[in-house]
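Let's look at subunit A:
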Amino acid sequence: MRVFQMQRISAIALVVFLTIHMIVVHYPPFHIDFDQIIIRMADPLWKAIDIVFLFFVLVHALAGAWVVLTDVQRFSRLKRAFAGAAIVIGLIAFYYGTKTILAFQPPV
Partner candidate 1 sequence: MSNPSTHPTATVRIQRFNPETDAKPHMQEFQVELKPGVTVLDALHEIKTHQDGSLTFRRSCRHAICGSCAMHVNGKNELVCNAPLKDRLDRNGRITIRPLPYLPIIKDLVVDRSSFWEQYLRVKPWLMPPADTPEKEFRMSPEEVAALNSAETCIMCGACYSSCQIVGLTKEYIGPHALLKAFLRVMDPRDAIPGARLADLDGADGVYRCRTIFNCIDACPKNLNPTLAIETLRKLAQKREAFEQARIERQKHLDEPIPAR
Partner candidate 2 sequence: MPETEIIVHDILIVGAGLAGSWAAMVAAKQGVQDVAVLSKIHPLRSHSGAAQGGIAGALNNVRPVAGGGPDGPLEQIPAGDAPIDSVDLHVFDTIKGSDWLGDQDAIEIMCREAIDVLYEYEHMGCVFSRTPDGRIAQRRFGGHSTPRANYAADWTGHVLLHTIHEQALRHKVKFYNEWYCMDLIIEDNVCRGVVAMDVLQGKIYTMRAKAVLFGTGGYGRAYKITSNAFANTGDGVAIAYNAGIPLMDMEFVQFHPTGLYKHGILMSEACRGEGGYLLNNKHERFMERYAKGKMELAPRDLVSRSEQQEIDEGRGVEADGQGIWLDLRHLGREKIMERLPQVRELAIDFVGVDPIDGLVPIQPTAHYSMGGIAADADGQVIADLAGTPVVGFYAAGEAACISVHGANRLGTNSLLDASVFGRRAGYAMARFVQNGAALQPVSGDPAQRSRARVQALLDNPGTELVEDVAQDLKTTMTNNCGIFRDEARLQQAMREIKVLQARFKNARTMDKSSRFNTDLLATLEADHMLTFSEVIVAGALARQESRGAHSRTDFPQRDDDRWLVHTMAHKNGADGPQLSFKPVTIDYDKYPPQERKY
């Protein structure tokens, strides 16, 4: 699949996920603390949604960053290096983010 198509598909997904994310997490913008988040995150469905959201957001962000960099001629030699770096960063961030999402555990 082309980076171009990755960008389009993730963009459409993000429009949906981001809307949900903003409404649920940031509005109304009451003071947020650990407890409130824990209550929501207790639901495995929310965990799944957030993991998928994380996936798309990373794809979109890293693909976008790669495009921005490689549109500059002097970086075009480094195309593959950038792509490799994006994949590594993406995997690490996805691992870290997933771990974070799973770490929200209701108090036993």
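Per the selection procedure, all candidates are chains of the complex that A comes from, given by their letters.
Definition applied: contacts are C-beta pairs under 8 Å (C-beta built on N, C-alpha and C of every residue); 3 or more make two chains touch, one makes a residue touch a chain; residues count from 1.
These numbers were taken from a predicted model, which means no experiment stands behind them.
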Task: Complex member touching subunit A, one of 1 or 2 - done: 1
TODO: Using the touch definition up top, name the residues of subunit A that touch candidate 1 in the complex.
DONE: 2-4, 70-73, 76, 79
